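With one protein chain held back, the other chains of the complex are shown just where they sit.
By written order: A and B. Residues from 1 in each chain.
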Amino acid sequence: MKKRTLRGTFIAGAAAAALLLTSCGFGGGTTDGGESGAPGSVTTLDMLVPSYSTGTKALWEGVIKDFEAANSDVKINLEIQSWENLESVLKTKVQGNKAPDIYNGGAFAEFAAEGLLAPATDIASEATVADFQPSFADNEKLEGTQYGLPLIASARALFYNKTLMEEAGISAVPKTWDELHDAAMAVSEKTKADGYGMPLGSEEAQGESMIWFAGNGGNFGDTASIAVDTPANVEATEYMQKMIKDGATQKNPGATQRTPMLNTFVQGKLGFAYGLPQTVGQIEKENPDLEYGIAPVATKSGAPATLGVADRLMSFKNDGSKTAAVKKFMDYFFAADVYTDWVSTEGFLPTTKSGSEKLAGDETLKPFLDMLPNAVFYPTTNPAWNATDGAFKSLMGQIDTGKSAAEVLKEIQAKADAAS
Amino acid sequence: MSVATAPKRRSARTSAREGGSFLSALPWIGPALLLILAIVVFPAGYMIYNSTRKISQVGTDLEGVGFANFSKVFADPALPRILLNTVVWVVVVVAITVVISLALAQFLNKPFPGRTLVRMAVIVPWAASVVMTTTVFYYAADPNYGIFNKFLTDIGVLDEGYGFTKNAVPAMAVAIVVAIFVSIPFTTYTLLAGLQAIPNETLEAARMDGANRWGTYIFVILPQLRGALAVAVLINIINVFNNLPILKIITGSIPGYSADTLMTYIFKVLQFDRRLDISSALSVVNFAIVLVIVAIYVKTVKPMREV
Partner (left out) sequence: MSILITEDRASRRTVIWRMVVGLLVAVAFLIPYGIMFFGSLKTQAEILAIPPSYMPREGAQWSNYLTMWDTPETPVAFNLISTIVISLSATLLVLLVATPAAYYTARFKFPGKMVFMFLVIVTQMLQPAVLTAGLFKQMLAMNLYDTWLAMILINAAFNLAFAVWIMHSFFASVPKEVDEAAQIDGAGKLRVLFRINLPLVWPGIVTAVIFTFVSCWNEFAASLVILSTAENQPLSVALTRFVGQYSTAWQYVFGVSIVAIIPVIVLFMLIEKRLIGGLAAGAVK
């Protein structure tokens, strides 16, 4: 018995040694491909993208497969990360001088400001760049140069539960803050459901805040400076606080994440919530019997305004040897057929002129497309935007814990100032 | 007791005779040393280096700033509350874990039919990923679709779901429960292994001396368990101190820093403020605190038995 143990130990040791020598993994250990430009060589592009939905990976893999079939000299290494981990992985790569050649993300200005990104004209043909709708293209510029290629757009709209409204005796869909307040109060008091869903947890505090700020003509500032603690924003925040205090919202909005909040709406346990085009698909899948409608965002005066969000594709220059290959990919991807298929499968709004024309008849997207002209965007062109976004996520929920609106916004402003 | 002390004196002499130089120890400790030097030293050094730099949000190293990051860290108004949370977190979790584990190990050492199955059940929280275990607790405690809340309303304890994880204090309490839950298996098994190593003769000798059960436990079993217990507590202190996932999941959605420990604060600085330099400085502080605690612990408890 003891002998066997001894031998076993040695065998295990030998096995471990063998494993250590050979274990590279599945297709791992691949370093960068050959120099581009040399005839017959293959350029390998590293691509880092977030996962929007459960179908994102398959969708990109399909695009890449077709692209590689048409372009045998370019190979693409796709890496997918969840939104939560995307930026920390990216930052590690940037620090290690291994930034991705193609990156899909939310913020770009800070990268551009440090000269890490290739200008849009280097990574896409003139025709492709000219095809973006001007309002989106403008959001991709830093000091006059466009860096990002807008990939998707989305806008928020008010989702309302018809059954609950009827039960609470409300006939008109709220258009103003006061109407929303009263309708939400009626739903919370007269039905078993909550009135309005306010997600101020770390997932989406910046989005919810921006919707309310926009409803009062406010925003987060512009390219030059971040301005959070403005009178218009403070007033909007105070109204949010009033909603919370009066009991028009669900409990603990300060610690509520968006995804579970929208799920309560999908399940018919919430009167009103701001949702996205994807929410429509979610309802179809998880609770198709829900009686609901979609309306413009409620604002202070009733004038139309909403939050618009755009994500983009960009390219880190690295040593600059791969721009030609990146350009091939971008031109391939943004062609109307490939692009609209991608955008509509993910349920987003298109950012290109040709894509919008193709998707103009889409019933699901229509209410959101209609709202785009009045959309306020995050100041993504400001290098301090990313830090501002983070500050909203970790601090905005405090308006639910008794801190005054002005105080909370001042704290966020301080974080933004520290970053610029 | 005499069994244990007699050989000790003699062995001290033996080892003095055999006590080799560092070089003769090298073949034995060399591989471990090599692994540590090759893998751990660089990233640890890099963390310390980063803590003295100014690094852009993107990750570009801009310039050296000496100890400016540290003065910022110490001037942070949120720090005292965070340190207090950290102390409460570590002390409560480790203390309760150890008490429950001592009892559980004692129980699992008793023979009864089905003991192997119970032992296996106890190992499951250890085998499962902490992230997933925590996630299940978090969702079960959700006021709307949490099963735990549904159960409490079904049996009439609550009128409607309660947001256990929505406010700092109850959320911290839930996190502590989860941390204890996932720490018990490891601690119990270490102690169980320690119990196995106690010679039967020692126990029988105590029994023959007419010691009662508690007497046997305190004067015979506990001293024999010292080695295992000391190591288990040490590893627990370090791991609980450095635990990120439990608090990140359970208290992560709470605004502000009132439910943060040092570790989750470091994470927030990295994730939301995007400051690698400040978070590195915080990590160095965190590391220094653990180092001091461990040094004091090793000095006073002496988990290494002297030969």
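Note that in this section a residue touches a chain if its C-beta (ideal position, glycine included) is under 8 Å from a C-beta of that chain, and two chains touch if they have at least 3 such contacts.
Owing to the predicted nature of the structure, the values given are computational and were not obtained by experimental measurement.
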Residue of B:Thr133, B:Thr165 or B:Ser183 touching the missing chain in the full complex: B:Thr133
From B:Val58, B:Val73 or B:Leu104, residue that would touch the chain that is not displayed: B:Leu104
Absent-chain contact - pick from A:Glu79, A:Glu291 or A:Glu357: A:Glu79
From B:Val65, B:Leu158 or B:Val231, residue that would touch the chain that is not displayed: B:Val231
Chain B residues that touch the omitted chain in the full complex: 7, 10-11, 14-16, 18-22, 24-25, 27-29, 31-33, 35-36, 38-40, 42-47, 50, 59, 104, 107, 110-133, 135-137, 140, 144-147, 150, 181, 185-186, 189-190, 192-200, 224, 227-228, 230-231, 234-235, 238-239, 242, 244-245, 263, 266-267, 270, 276, 279-280, 283, 286-287, 290-291, 294-295, 298, 303-305, 307
Touch list for chain A against the chain that is not drawn: 2, 5-6, 9, 12-13, 15-16, 19-20, 23-31, 46, 50-58, 77, 79-85, 88-89, 92-93, 95-98, 259, 262-264, 266-267, 269, 276, 278-279, 282, 285-287
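In the analysis below, only the chains that are shown with their structure count from here on.
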Distance from the mean Cα position of chain B to that of chain A, given in whole angstrom: 36
Residues of chain A defined as touching chain B within the complex: 87-88, 91-92, 94-95, 110-111, 114, 116, 200-203, 205, 251-252, 254-257, 260, 263-264, 267, 269, 383, 386-387, 390-391, 393-398, 400-401, 415, 419
Touching residues (chain side chain B, partner chain A) in the complex: 56-61, 142-145, 163, 165-167, 171, 252-257, 268, 270-274, 276
